[in-house]
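One protein chain is absent from this view; the other protein chains keep their places.
The letters A, B and C name the chains in turn, as written, and every chain counts its residues from 1.
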Amino acid sequence: MTLSKDQLLQRYEDMVLIRRFEEEVEKYSKKGTIPGFIHLGIGQEATQAGIAASLKETDYKFPDHRGHGIILLSSHPEDRKRVMAEIFGKRTGLNGGRGGSMHVNDLKVRDMGNNAIQGSTVVTALGTAFASVYNHTDDVTAISMGDGTLGEGTCHESMNMAATWKLPILYCLINNHYAISTRYTETHPQSQLAEWAQGYCVPGEVVDGNDIEAVIEATGRAVQRAREGGGPTLLEYMTYRWQGHFSGDPAAYRPAGELESWKEKDPIKRAREKLMDAHGVAESEIQAVHDRVDAEVESYVQFSLESPDPDPAYATAHVYADIEVEGR
Amino acid sequence: MTLSKDQLLQRYEDMVLIRRFEEEVEKYSKKGTIPGFIHLGIGQEATQAGIAASLKETDYKFPDHRGHGIILLSSHPEDRKRVMAEIFGKRTGLNGGRGGSMHVNDLKVRDMGNNAIQGSTVVTALGTAFASVYNHTDDVTAISMGDGTLGEGTCHESMNMAATWKLPILYCLINNHYAISTRYTETHPQSQLAEWAQGYCVPGEVVDGNDIEAVIEATGRAVQRAREGGGPTLLEYMTYRWQGHFSGDPAAYRPAGELESWKEKDPIKRAREKLMDAHGVAESEIQAVHDRVDAEVESYVQFSLESPDPDPAYATAHVYADIEVEGR
Amino acid sequence: MSRTITFSKALNEALHQEMERDEKVFVIGEDVAKMGGDFGITSGIWVKWPDRAFDTALSEAAIVGLSCGAAVCGLRPVAELMFADFIGVCYDQIVNNAAKLCYMYEGKASAQMVVRAVTGGGIRCAYHHSQCVEPWLMNVPGLVVVAPATPYEAKGLLVSSIRSNNPVVFLEHKGLYNQKGEVPEELYSLPLYQANVERSGKDLTIVAAMTMVNFARRAAEELAKEGVECEIINPRTLFPLDKETIVSSVAKTGRLVIVQEGPKFMGYGAEIGSLVSEDVFEYLKAPVKRVTSLGTPIPFAPVLEDEVLPHYDDVLKACREAMAF
Partner (left out) sequence: MSRTITFSKALNEALHQEMERDEKVFVIGEDVAKMGGDFGITSGIWVKWPDRAFDTALSEAAIVGLSCGAAVCGLRPVAELMFADFIGVCYDQIVNNAAKLCYMYEGKASAQMVVRAVTGGGIRCAYHHSQCVEPWLMNVPGLVVVAPATPYEAKGLLVSSIRSNNPVVFLEHKGLYNQKGEVPEELYSLPLYQANVERSGKDLTIVAAMTMVNFARRAAEELAKEGVECEIINPRTLFPLDKETIVSSVAKTGRLVIVQEGPKFMGYGAEIGSLVSEDVFEYLKAPVKRVTSLGTPIPFAPVLEDEVLPHYDDVLKACREAMAF
């Protein structure tokens, strides 16, 4: 499958949006305006945008700690500034500032939230997929997991159960080559992690995670399969994060030249070349996308900077569904 | 490989010893003399005896909750009565009666003990195998796990790490078709569980677990491989437990005729036929084995019955290596 | 209400009646469907509702994780973990996932689920099948820990736990399964977060949960002969705890003995002892006493296990000491 010009242009804009969003997050994280640890998805935009584009609003999404991009694209356009405000820890954030970068969720678009215990939501995802079957809907569940996260025991319990019960789950294994400082080849026996799925009689496919069209094609097929009752699929998206593990990590563990070689494979650059070379899109049209996105992201930043802090009393709300806990 | 007459006769005696031991345990469990839950290995003697016979004394053994047979055969002959006394909860038991059927260990023969959290020792086994490598010894680690236990996340973490580091581990997956009432086909996607190992690039082999020679042949090969630095192997021994999950379970979940068909494949009967038909062993020689074992097991029972209860004060010993906890 | 049934039967009935009432309720766990549970608590459910009872692999993290996800979608999972000791292998799912979902989702969704688990000692099953696990859980904001002591409570509290929008760890003491008591046939619920005053008295308060309530009752009878009137409080919900009932009882009696099956250190007795001395210090006539098991793993041999578990005589002794102080 190849995307039409308009489709590809739309996905191009999605990717640029992620990139610009992350650049601003990085800037304000380095300044100290954004508190806590930030994991940036720069370099992985094709995987994130491609997964988001393959899902419908009622599909259940479990993004990961590096998943701002999927969160952003899944949310309603008018809520996107609130994704950033959440990362800033502001009252106007999608979750009132109580979750931050690692815990943004938006139930109205079935973004079930990311999570800071790696592998934990890999089993939670069984439950949303189970609910689809129980309730006879065709909503699929897409769970993002890194190459490192595949080390967790929950991955096995989840895959075993999903494969046995043919649950509608997409295991989106985002292989960006590292878990913090550790290359996946040092901690896993397979040369491609997708092989792991074969042990469960589940299709495992390696995808060029920096090629938006390849991502959409493979993901779309797997979504379709799951929707039709064909059970889970594991997709291994090969990609690379340009920044360190968290914003500020110097990433000294990367061999010289590696980053540069991956920058050659920049998913945005690749899509732009395709747009211009194959679809004859003009430089000015591309520039218009960038201008639009710049303005858009700038508006998120302004919104976030201007938003008030949460009310301290909100700290004790919703610990339980029915009873209050003691405040100060 | 086929065993010589003498070897096969020896293994025959091992199997008869397990069977008679378990029958007595069952008897005293039903009488209420043996407290707690008892998981019997009757029907699985070829797997247990074959694994035990393939290991040397300094290899690390992690038997499972149904592993009396491996424990018994690994222990020194003079200690075997103490295995039974442990199950009786007596002071003379291998562990002073404090562990019972699910927690018998004997460090001097590197029986590291069974355990009642399924899957827990599957990761502990990494550590003994790691120690062999760290200390440059050639001791291998053999971990027993049931078909049901393969559901636990620890199996994945263990296999992933063992495969990556090529640790000398034998995953002895004893497939007796059930986890309590649940058939393995209902909870696992593979038609043979050995396929699971392929996802880790680890050899997985299906073995006729009721054929002592097949067990010894396959296990021996895997042990050899591990000893020589070739890494882990998963062996799936196909067998069947004749009793319910625990002594007293009526096992109503088994389809009619299933038990009978497996009794046809009785590992003891098969070995006896081979001994008599292929090796020309006389009925009387077989009878002598049974007589010897009967007397032997009877002596364990007497020893266990006559042994004193533990001293209650022993309950507080060894909680810590260096400090005492409060007693009564 | 004169029908007498066992604690197990009461639980089973609660499940049947709630499943009848609300089709969002389902049961999941190892051997809970076709076999009806290792302790028979889910018996008959799969027969009636084959699409609402699920036998799983040995995968406790997946059982709890699936339940969390399904709960957030509006279903009401009742997961069985068999022995409570197995909470160890799915602890993350309980404390870091289930317990925090309501907070994360700002009350828009929550882990409205029940995790049933068989707790406590006494059946000679040693280290891994005998622990009292409530201290593992009672320190985790967002969780609810329910611990019934009678068949009547078993049914009523299980029903309210299923209906609760919070994640409830429902502890069933194996020593109570065969205990009989009066249980209404009709569906009813008992309030969560509310302790029960099992017996009123003015001299001394005994707080006890699960099987320890039986010890407390026996001791109260015995002490009554000596002229001591004990008030017995059974928390029913261990966390969040009904402090008020405990505190006001001690304000009246001035004396408190806590009976707890698990080891003394950091058990529920620790919290209850502390909150009482904080809140009604001036009323306390004697030091708070705790009767507990020894601080060891639970050994197998009957003489050893019996040595470790709390002794009834120590309950009497503690009460008499409190009175004599």
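Throughout what follows, contacts are C-beta pairs under 8 Å (C-beta built on N, C-alpha and C of every residue); 3 or more make two chains touch, one makes a residue touch a chain.
Nothing here was measured: the structure is a model prediction, and the numbers come from that model.
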The omitted chain touches A, B, C
The one residue from A:43, A:63, A:89 or A:168 touching the chain left out of view is A:89
The one of C:37, C:181, C:273 or C:310 in touch with the missing chain is C:273
Of B:50, B:63 or B:96, the residue that touches the missing chain is B:96
Even though one chain is not shown, chain B touches it at residues 60, 95-96, 98-99, 103, 105, 107, 112-113, 115, 117, 120-131, 134-135, 141, 153-154, 157-158, 160-161, 164, 317-323, 325
Per the touch rule stated above, chain A touches the missing chain via residues 35-37, 89-90, 93, 97-100, 102-103, 115-120, 148-154, 179-182, 186-188, 252-253, 309-310, 312-316, 319, 325-328
Contact residues on chain C toward the hidden chain run 85-86, 88-89, 91-93, 95-96, 99-100, 103-104, 127-128, 135-136, 138-139, 141-142, 239-241, 262-263, 265-275, 277-279, 281, 284, 286-290, 295-297, 299
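Just so we're on the same page, only the chains that are shown with their structure count from here on.
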Among line, ring, star, complete and other, the chain contact graph is complete
Between chain A and chain B, the Cα-mean centres are separated in Å by 46
Per the C-alpha centroid definition, the whole-Å distance linking chain B and chain C comes out as 36
Averaging C-alpha coordinates per chain, one finds the centres of chain A and chain C separated by a number of Å equal to 40
Contacts with two or more other chains occur in chain B at residues 150-154, 186-188
Residues of chain C that touch two or more other chains sit at 56-57, 59, 61-62
